[in-house]
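One protein chain is absent from this view; the other protein chains keep their places.
Coming up: chain A.
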Amino acid sequence: TKRRKQHQQKHSGPKAEKKKAKKQRGSAEEDERKRNPKAFAVQSATRMAKTFHRAQDIKTRKHHIPLVDRTPLKPPPIVIVVVGPPKVGKSTLIRCLIKNFTRQKLGDICGPVTIVSGKKHRLTFVECNNDINTMIDLAKVADLVLMLIDASFGFEMETFEFLNICQVHGFPRIMGVLTHLDSFKNNKTLRKTKKNLKHRFWTEVYQGAKLFYLSGMVYGEYQTQEVKNLGRFISVMKFRPLVWQTSHPYVLVDRMEDLTDPDKIRTDPKCDRTVSLYGYLRGTHLKNKGQVHIAGVGDFQVSDVNFLPDPCPLPDAQKKRALNEKERLLYAPMAGVGGVVYDKDAVYIDLPASHVNQQQEVRPTTELVQSLIDTHATLDAKMAASKVSLFSGSATLDPTDISDEQEGLREKSVWDPKTQRERRKVLFTEEEEDEEDEDASGSSDDEADESVEEEDQNEDDLSTFLKEARLESTKATAGGGPPVKKQKLEEKEGEGGETEELAFADSEDELENSSEESESEGEAGRARDSGHCSEEEEEEEESDDEEEEDDDEDSEDESMEEEGSAADDMAKSESEEEAEQGMCMIRFSLNSCSDLLWKEGLQQKASEAFLRQQEAAPNLRKLVYGSGILRLQLHVHTHLQYSEEEEEELGGLFRVSRPQKSKKFQANARDCSRFNPDSSHNWDLEEMLNSIRDCFVTGKWEEGQDAATLLKEDEELYGDFEDLETGEIHKDQTGQQDEAEVDDEEVQKNKRLEKKRRLKERFDAEYDDGDATYFDDLKEEMQKQAELNRAEFEDVDDETRVQYEGFRPGMYVRLEISPLPCEFVTNFDPHYPVVLGGLGSNEGNVGYLQMRLKKHRWYERILKTRDPLILSLGWRRFQTIPLYHIEDHNGRHRLLKYTPQHMHCGASIWGPITPQGTGFLAVQSVAGTKVNFRIAATGVILDLDKSVTIVKKLKLIGYPYKIFKNTCFIKGMFSTVLEVAKFEGASVRTVSGIRGQIKKALSTPPGAYRATFEDRLLMSDIVFLRSWYPVSVPQLYNPVTSLLLPVGQKDSWSGMRTLGQLKHDLGIRNKPNTDSLYKPISRAQRHFNPLHIPNELQKALPFKSKPKQQQRKGKTPKDLQRPSVIREPHERKVMALLHALSTVKNYKRNKAHTLQHAKHKGFLQQKKKEEEAKLKRQKEAQKKLYRVMGQLDKKKQRSSLKGASQDD
């Protein structure tokens, strides 16, 4: 075939031009816009505004209020709370997870267990038992909740209760875990159950919430792969900051030590205890000496806080991927696992159970004392515990518990033979039928197993009991509760002079003591207390040095204070400082001589650091606060109740020894904020004036801000430019210079780089500013603040930093709390979490709280005013008496007797001051699980006040005793004239609705008054006066002290009983008002007399209204009925003929009619046609006429134009 001619692209000519132009014009869309502008034009301004608004709305809705990121660099371990009904597999799961992360096995999960799970991850596992107190406390501190659900059984009430508790106290992350999935034999039912449970879980948490499945057990543990997966899920999880947690410090206590003097306990076993609590600090910064609340115990003031080395430190920054065996740490002192534990003044070494013999060697030889200490701490607890294990399964099925009708959740008590307890199954109305079917099918094979299982169970029980008993006996020999506590190496140093000291510290101490004899012994001891002790000797040494420095500083400080007031001239103090420095140096050199050789370097370093510090901060801090730590110790916050004691006063700020007179003068000096100048500056001198010249805009500016330099910079930046108009190119001056020298080149390069950087910065700023919104600005601001927060105290050492910002979250702290009730120690049960929450500045006080409250929709009864209620608010759980009220439209708070069914109402209580917006939940009782759904109400704090404004309606009733026309004398409402005087002018009303006004009191009878009404009253009327009576809120604030109860009875706290309960318990029944009783209604038959209308009236009435005389027509009697006509055959024929004829006639008539109609129609059409033709003709004629006329007109015009042109 013939070869086709190849396409040749045009490079010139119109076609090429066109193509080029098209290419240059750019995108097609723009082209569209240009070509068809109308299509893209604004059709409707309103529509456009609307779409714009909508777009903006959607965009803005995605924004969250930016918050300053305050998470510490080293965050505390994540708290994972494992929740679920008993025997669902909580402990097993924790054990498996711990084994997964640390390769270690843990027996009894006792208290929080902290592990290092990754290079940057630490986890704390806590098991939550079935007690509602525990659930509430742990919901407040949880970061992640693992919610275990027994799939073979379905949801239990505890699950929903816990979810609702979580919702109130900020919603932590929640992950469901389905266990007991191996009990399903049928695959289809398994899938169906999974799906059902998942969807129900989703509606409760959020759509798509993670639900994890643990399919089966292998040798009593979950499958390794599944646990591993769960672990991975946990470690990648992100957490949201919760409002309450981020604004309060809190500690989940993982270790407890009783510091009380053993002798004191011996003499008085019920004495108040001094206890130190340990744990990771979470939330925010904790201030020393702050107020804390221990959930389940009460409010206390922390007497001292220290931070300790992290018992479970994260591995140092390394590049490798996985943790090695050494770094997989496990810390659970309550469960007896922790390795070496450091304390302020002791080191505890934990040895595994196999080392029991060695352990005893380590213990002090004074066995008598030791045994005393040990037995005191644990005997009671053990007794109580053993009791529990004996009687735990004694509950019986209560058939009355099964409720009948409810709308939301329903509970079904199911006796579970495996767990030996009553399970509170949740029933959903729609699911119920399925449930029962399955039950029926499942029960048969269940029952078959049951008998066998039960036997096993019994055997198991027996064996476990024996095991426990053995374990306990070994424990008893090992001495003490789970954390195997060693005797402290040292007693408190401050208690006596002859304390045990480490050998190397001795010499210094002596020196110290001799150098400051003025100070009392106790103070020195206290000062030493503050430094935290560490295992390594070097650190000890260093801290000692520091202390010494501090002491030096202090003494110098005192000398300063002796010489003049704190307000002394700064310059003076500085010179003194310098003198002191010299002294310090001398002392240091002395020290170093006497010290061991290997410490010399350290000493040197310390002194150098000290000198550096001295130079950097000229001791203003000391001037203000005294010498750091010491001053803090010195300054004891005196409790008011103790303020009378001499010793406390000696420690106070204003007890520093000074001449009596000057002190008095100081104490009562004039209180004035003005800073009167010292007359040293003479402002007439020129040099003085010159010294502040640069403070004014007229003075010299800094290098960076000077106008001249700025101008120059601009020139540099924009030096090169091309003048487009003239085509002239301006070159930068520097560019033209010859860069011959090598040194110069380097400089030039730097300069250029700098210039580029600045140019870029400027461009960035301009470019970003273009679409920077308010939101972006805000975010940036927060970011800046967060960076500043992080950077500000980073280079300060921890001791000092703690004073500036408090103990920061992530630190492992030791809190000493001094007057704790002895029950806290004697009844300590590590299975119950101890949550220690810090309180804000005002939160330690009590006042009236106004809140918005709603009865929980699953709680079956409404709540009654003045019935005691247990609230969980903030950190606290307490019983209080609420008054419910509702706000009327005029702002009046009207008392309600009961909470509304499905509505919010107000509630006022007397309770702890808590910031507004804090959520709370209410339960009627925390003891046992008798009720269906235990959470009675939820709500939020609205307002705090020291007074309440609730009123209730009060109707005063009176009776008229004399009635004039509209005036009335009324008695019985008041009893004195004075009372009436108070109500003069008040409006009154009768029952029938006649309104009136109180006018004036009458002298007799007392309390009677004159009133006017809008109408005349009857003597039988009752007059009432509607008024409002203020109600006072009962001041009951009763903290739930569940942790103080004996072991095994911690879930049986009961406070004040409600009136109903009291009556029920005491068997009191009120006699009802007989009027209120319901009786059978017996109504007498009424009969009416016939209406009699007088004759006269009858006559006048119209006929319609006249009483009708005639009787209604009844049925016509047979004899009056007309007989029917029966025709003869002939007649019948005639009739038939007539009928036929008439039919024919009718037909004919109809036919004629239609014919006529059609004819008429045709006629009308014809007529119309003619009409149209006529019109057409007329039109044509007119057209012709007009054309002619038009031509004439034109002609005329043309001729006129011609005429005109001719004229020209």
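FYI, a residue touches a chain if its C-beta (ideal position, glycine included) is under 8 Å from a C-beta of that chain, and two chains touch if they have at least 3 such contacts; residues count from 1.
Everything below uses one rule, namely that contacts and distances are computed from a predicted model.
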| item | value |
| --- | --- |
| Name under which UniProt lists the unshown chain, selected from "Coatomer subunit zeta", "ADIP protein", "RNA 3'-terminal phosphate cyclase-like protein" or "Glucosidase 2 subunit beta" | "RNA 3'-terminal phosphate cyclase-like protein" |
| Residue among A:K74, A:R621, A:H831 or A:R894 touching the omitted chain | A:R621 |
| Listed residues A:Y219, A:F675 or A:F1103, member touching the removed chain | A:F675 |
| Residue touching the undisplayed chain, where the options are A:K140, A:H285, A:R424 or A:K855 | A:H285 |
| Contact with the hidden chain (one of A:F171, A:F428, A:F793 or A:Y898) | A:F793 |
| Option from A:Y222, A:F300 or A:W858 whose C-beta touches the chain left out | A:F300 |
| Contact footprint on chain A, counting only the chain that is left out | 68, 70, 247, 284-285, 287-291, 298-301, 565-567, 570, 616-618, 620-621, 623-625, 635, 637-640, 643, 652-654, 664, 666-675, 677, 681, 683, 689-701, 785, 788-789, 792-793, 796, 803-806, 840-847, 850, 912-913, 915-917, 942-947, 1037 |
